[in-house]
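Just one protein chain is left out here, and the rest sit where they should.
Each chain carries a letter (A and B) given by its place in the written order, and its residues are counted from 1.
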Amino acid sequence: MVLTSTFTPRNFREQSEKACHDATLRAVLDHATRYFMGKRGVALEAFADRDTHFARARAARLTALSRLPDLLEQLEQRATAAGTKVHWAHDAAQAREIVAGIARGCGAKVVVKGKSMVTEEIALNPALEADGIEVWETDLGEFIVQLAEEPPSHIIAPCIHKSRADVAALFREKLGLAGLSGQEDLEDSASIPELTLLARRALREKFLAADLGVTGVNIAVAETGSVILVENEGNIRMSTTCPPVHVAIMSLEKVAASLEDAADILRVLPRSATGQKMSSYVSVLTGPRRSGELDGARETHLVILDNGRSEILADAVLREALLCFRCGACLNSCPVYQTIGGHAYGSVYSGPIGTLLSSLLLPAKDTRDLPFGCTLCGACKKTCPLGIDHPKLMLRLRERVCAGSPGLASAAHTFLALHPLAYRLVMGAARAVDPHLNLLPRLPGLPSGLASFVDSRQPPELKKPFTAQLRNARKKRGGA
Amino acid sequence: MMSVDARQRILDTLRAGLATAPLTVPAPPARPASLPVGPDAWALLAEVLAPLDVRVRLAKTPAEAANHVADIARERGAQSYARWEHMPPALDMDDALAGLSRVLPDCCQTLAHVDIGLTFAQAALIDSGSLVLVAGRERPRAVSLLPPTHVCLVPRSALAPDVSALPELLRAHADASPSLPAGKLPSCLNLVTGPSSTADIELVLVRGVHGPGALDIVGLDWDI
Partner (left out) sequence: MRIKLMIPCLVEDCLPEIGLAVVSVLERLGCGVGHPKGQTCCGQMAFKTGDAAGARAQALRSLDVFAGPEPVVCPSGSCAKMLRTYPQLFEPGTPDHARALALAGRVVEFCEFVLTLPGAPDFGARLTARAALHRSCQLDGSDAPQRLLAAVHGLTLLEPERPERCCGFGGLFSLQFPAVSESLVEDKARELLALNPDILVSAEPSCLMNISGYLSRSGSPVRTLHAAQLLDLALNGALTGGVSWS
């Protein structure tokens, strides 16, 4: 994943420590995560047979994983029979090359994109732009972060970190937009409906001029060769209806065996994502437009992207991460995400599921800190409608990072824990020389965080141990 | 060529993964039975759509339906409309909209300048308030998408309980296809649930970002 920003998962610790001191960011995050959790809570409260529907959605996703290679072959066969050209991409570079090839093939000059995490993952835009193509993100939030040259900060609401004044400034400076009447400059005080209408007008032109529409895929149905796209704005419908060519890019786990499984997923996904009973628009697309039809893409492509996912299927614990259908609920529920936001994670996917996916998909050396940026509180697991046990996976990832060499401090701790006499001696000595733990945490060899912990917090005081106190009390009582 | 290699490589890795760690799926609980579509179905549909600012007007006769559509056009201040060719029988909407110019929905460019798009739903899902629009030869997709107001006619026979009805609906509209066992599904089916909306800027809800900002439903409450 190439990012247009300077954030990187390698600097996750520094970035998150910095982010939590940003008061504006924290206020926005607090507002946004409460907004989503609130809407979701109301929707789930009124969701009859909720747990049964959750269990069915989980089963649909599990079924997909359990038959993944067969289902992908079936999807390829049926999509091809419906007239869609199917492509396979082993990694991001291949996927970019495939899409660029399609764009060259149809002489594309303008590309419109629906919101898609996977196109962020493969860094598609710079690749197309390098070919001289104009690429427009058309989801309002994505459009705004594209203008700001930033990555999205939330799966569902990519620009929750931007205020209306920020947006007005971007529209004025990057698009040269005037106010609604076209007479005056666009003011920072422009209303949100006004800004939205301006974006509608600007992007309407792009949709009508576009040669190619690119979207992700929420669900691909193996038995029918269909792709299902879920959205609220209508930009994905526009991207698949107006341009003559449509390319859908799916990460390979997004398959469903049957229409029934897809319907089970659709029952749950919008409710969990935005608290809606159904998103404004769900499109089920099967092949290109048929003869006699007046609109819709004449040429449809489906790119099946691996980019490291197939390797995960061999790990019975970690492959649970592939169940995710990106509702974003775990982000909103996570106290760490609520505090640091999406950018600090330094990759396309953030929050609990992002930690898991980035750790699995990116080079191990870049993601060592990610699984440790979690208090293991389990709010994500409790929230996940698909029953993903994020903390369990987090621990598994920590095990991979540790890889059998726990480091000096941890090894020493284990040694002491295994030798109670030595343990007591060390604790006793520590209590004798530094009961308030002002000095010992600064010893070389110990994790650097220990010292900063002592600096910013009040370390616990070492007291006369419980064992000794209990023995004395019992002795006294016995003697009395 | 590269992608042929990729295909094999991906499938091989997936198969090896499942061989290493087999995955069996426990049988899920049975899908809860859908609520029956009863006499209160219109009321339920109206109730679920009300928070989305969608009004459901009920017509007992084709003439009433035409009046509703004319009212909507007037209220929205519409000057032009486009509609699906393929409409339920006995409905002459052109008469109802005689004061407006009718535009043929031949392409997106044309529809971008039309005030009202008139369609009809092959199904309406009461649980979520979703209209099911099956695109086709005389039913262009963009009619329900580009004009700022979408008016959708919903026959009583189209009322269905929830999204679990979707697979059957899709199959009912499939064409025979020698290469597809269950037939070839329609090129596009849209579930439309309320107007186009966004809350991307400061989480403030705005209707009508890319699609229609207004959705009006006319229920055709007679046997079609």
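The working rule: contacts are C-beta pairs under 8 Å (C-beta built on N, C-alpha and C of every residue); 3 or more make two chains touch, one makes a residue touch a chain.
Here the structure is a predicted model, which is why all the values come from computation and not from measurement.
J.: Considering the entire complex, write down the shown chains that touch the omitted one.
T.: Looking at the entire complex, the absent chain's contacts are A.
J.: Among A:G107, A:P420 or A:G478, which one is in touch with the chain left out?
T.: In the full complex, the listed residue that touches the missing chain is A:P420.
J.: Have a look at A:G182, A:G292 or A:P460 and name the one touching the chain we're not showing.
T.: Once the missing chain is taken into account, the touching residue is A:P460.
J.: Using the touch rule from the top, list residues of chain A that touch the missing partner.
T.: 13, 16-17, 20-21, 26, 335-336, 339-340, 369, 371-379, 382, 395, 397-402, 404, 406-407, 410-411, 413-414, 416-418, 420, 423, 427, 431, 447, 449-450, 452-453, 456-467, 469-470, 473
Just so we're on the same page, only the chains that are shown with their structure count from here on.
J.: Could you work out how far the Cα centre of chain A sits from that of chain B, in whole Å?
T.: Centre separation, chain A to chain B: 29 Å.
J.: Per the contact definition, I'd like the list of chain A residues that touch chain B in the complex.
T.: For this pair, the touching residues of chain A are 31-32, 35, 48-49, 52-53, 55-56, 58-59, 62-63, 65-66, 68-69, 72-73, 78, 81-82, 87-90, 94, 97-98, 138-141, 144, 157-160, 162-164, 167, 192-193, 195-197, 199-200, 203-204, 207-208, 223-226, 232-235, 237-238, 240-242, 252, 258-260, 262-264, 266-267, 276-290, 292-296, 304, 306, 310-316, 319.
J.: Report the residues of chain B in contact with chain A in the complex, numbered from low to high.
T.: 2-7, 9-11, 13-18, 20-21, 23-32, 48, 105-109, 112, 125, 127-130, 135-137, 140-142, 145, 162-164, 166-167, 170-171, 177, 179-180, 182, 184-204, 206, 208-212
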